[in-house]
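Removed: one protein chain of the complex. Kept in place: all other protein chains.
In order of appearance the chains are A and B, and numbering begins at 1 in each one.
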């Protein structure tokens, strides 16, 4: 999604290679020169971080303090405890590492499968001419608005009939299905902006669609894939509804989020534990983002050089 | 589990001690030892296996239980099944979820129903029975219920004359929480009648303090604690017959007697002199989470808080619950005539979606007094059953004992929480949101009840 990189279009790819490194260097570290600009950036960053920071502090405070005073009083009256984390990690009936493995096992295929399918579909919509292409594309795009809730009963009925209910398969399938419309929409947007000349040149050499897809387009798409991969990872990792419905009744399958949601207690009154829970659940997605963040940009450069 | 729970408790108590000293609260005693659940090993219990032998050889069978009861109250449930599992060789798989209501219907509609579900609202039971998936209770269960429960409980588990679901746990809602030590110091007596209670409130208000604290916030279910207020008062001002007519919509929702009851509740809840101790103006009742609403009692900024017996789980760990402890509760007094105060309560019902012998054997076990007594011992405070075979001595917490005695008192009128009996769009919809604006927007009692009446489903 990154890129939608429209803008590659006006510039013939050949010209780009030469000047880039030098100009890039010249452009680096220039923008924040204006004090107004820095101020705005800092204000946004602070506004966005403070609530989460408050949560972090909260997760380290004793229950009674959390209910009775603001988290900022931590600085004047530091009361520190790891009990909340203790309870999140060891308090439940299920072993925490099992939940962690479940989350991971659920997430990886649920990222790989829809992205692959969406890439192929987006390619077809962008580069294969066939009747009804646009209508079909708009239809797929429009499917984004179908709320997941309306699909639960029909899908679960199908799974039960197929004897799949309560296994990982139903969760993988469901996540893949729900991700497709958005993935296709975003990747298509990227894909159609790749210069036609590249594709046509390959076609002239006698490459079929499959070869064009793998040899010409895929390398250019790395940043888009990385970006969408991160988002899909987050959505699946943080998902509660799909897991709750389709993993139903199978303790071997339920992910972290299900356990976190139960932690607030039968009447929802232990919500203070959520602060610690939210942080535990956040670690993995954050690491994924930080690891792939550099990769978005690198992929982008690598792609354009190859192009 | 035992080890973990204990470790956590003592650590918490330690931290809390420091906190209390720092805030100058001066708790008399830090209770770190015997408060939590899961202390007793279920295997210690003796169970007579004979009643379950008539279901045949059940070795290796599995029974799925789906409930809304989650951590940390799930473990005592799981522990209490162990004697049954040892008797029969059945494996009981427990699953609790906060999304229980929605998920159960999705599963039932998709043909993926659990074997047994613990249903907290008779209204939901009706919805499920309509789908045709619920199977009637076996005769052994019916016999248990006839013998050990007050008859209104059996009715709540029946739909159109067929008995489906035996009652399981229960809670008593008609309690007012207070601090025995504060009452002692100020020389206040526990009020025996409604008028006494109002007089006491006025006396406290005269000192400049706010006598009552309340909170009806509960996320998407915001408003439910207010329905309990209305029901408790109606049961007292108009009596159980009118209450039943009102719940069944045989009289209009906005009948003058209901308006009167809501106004009576409003004399406390909407009286700026009386509320909202430690929490703000009247309006703050709408935004305060029900779980936090009683806490001002601990720091002395509030005197009384009407909430169910299960509220004891909301006191921070280390708070001593008891007639001489930090907090305790008295029954919400009757209005007008003397006598035992009526009891408003709630509870769960065991609905089965399967007729397998193992399922029926388990249902029978759950409806037996043996189970109630085992569960009483595996549970910490906050669990009670209306099973008359339950020995209150087995309950750990004084408030649970009090609740059990109220349930077993043949003179006390018991009525189930009406909002759980009404159609969902009222009992878990219009009534919640209308009572929320009754508080938040100072909407009049007449307007609130008339709007609920108009929302009552036509059929």
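One rule holds for everything that comes next: contacts are C-beta pairs under 8 Å (C-beta built on N, C-alpha and C of every residue); 3 or more make two chains touch, one makes a residue touch a chain.
We adopt the following convention: contacts and distances are computed from a predicted model.
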Name per UniProt, for the chain absent here [options: "Ferredoxin--NADP reductase", "Aspartate carbamoyltransferase", "Carbohydrate ABC transporter membrane protein 1, CUT1 family" or "Phosphate transport system permease protein"]: "Carbohydrate ABC transporter membrane protein 1, CUT1 family"
Residue of B:97, B:112, B:264 or B:284 touching the missing chain in the full complex: B:284
Which residue of B:150, B:425 or B:453 touches the chain not shown here: B:425
Subunit B, residues in touch with the chain not shown (by the definition above): 101-102, 105-106, 127, 130, 218-223, 276, 278-281, 283-284, 286-287, 299, 301, 424-425, 428-429, 432-433, 436-437, 440, 451, 454
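Quick note on the criterion: only the chains that are shown with their structure count from here on.
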Gap in Å, rounded to a whole number, between the CA centres of subunit B and subunit A: 41
Subunit B residues within the subunit A interface of the complex: 1, 4, 8, 11-12, 15-16, 18-20, 22-23, 64, 66, 68-75, 78, 93, 95-99, 103, 106-107, 109-112, 114, 218-219, 289-292, 295, 299, 310, 313-314, 316-317
Of all residues in subunit A, those that touch subunit B in their complex: 62-65, 67-68, 77, 79, 81, 83, 86-87, 90-93, 152-153, 156-157, 159-161, 165, 240, 244-245, 248-249, 251, 258, 261-269, 271
